[in-house]
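Complex shown without one protein chain; remaining protein chains in place.
Moving on to subunit A:
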Amino acid sequence: MQKTYYDPADLKKFGKISEWNQELGDKFFDYYSKVFEEGHLTAREKSLIALAVAHTEQCPYCIDAYTKDGLQRGITKEEMMEALHVGAAIKSGATLVHGVQMMNKVNKLEM
């Protein structure tokens, strides 16, 4: 048994999840590849969104995958970092906007 929860080599085995449920696995991978096709958004824009979400989800596999995907598409490191800050801004904004709830509660409870 491996001693760590994450192993970079496991990313290559992602497709194996279908082995224990072919139907749902196939549906997922079909859906996944369809999502990333060129549409109203370019595949390049989708790659940057995926990279930002990979970080907010803190998924090491996704970070590896979409950093490499971005490089393959000619995306620069400056563009990648900007995308990350979008994710980070939403994450911190999502934390801070709950401050309104806190303030509401304080205002209600305090005399």
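What we mean here is this: contacts are C-beta pairs under 8 Å (C-beta built on N, C-alpha and C of every residue); 3 or more make two chains touch, one makes a residue touch a chain; residues count from 1.
Here is the rule we use: contacts and distances are computed from a predicted model.
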Complex member absent from the view - protein name from UniProt, among "Radical SAM/Cys-rich domain-containing protein", "Multiple sugar transport system ATP-binding protein", "Cobalt ABC transporter permease" or "Heme exporter protein C": "Radical SAM/Cys-rich domain-containing protein"
Residue of A:L41, A:L71 or A:I90 in touch with the missing chain, whole complex considered: A:L71
Positions on subunit A contacted by the hidden chain, ascending: 12, 42-44, 68, 71-74, 76
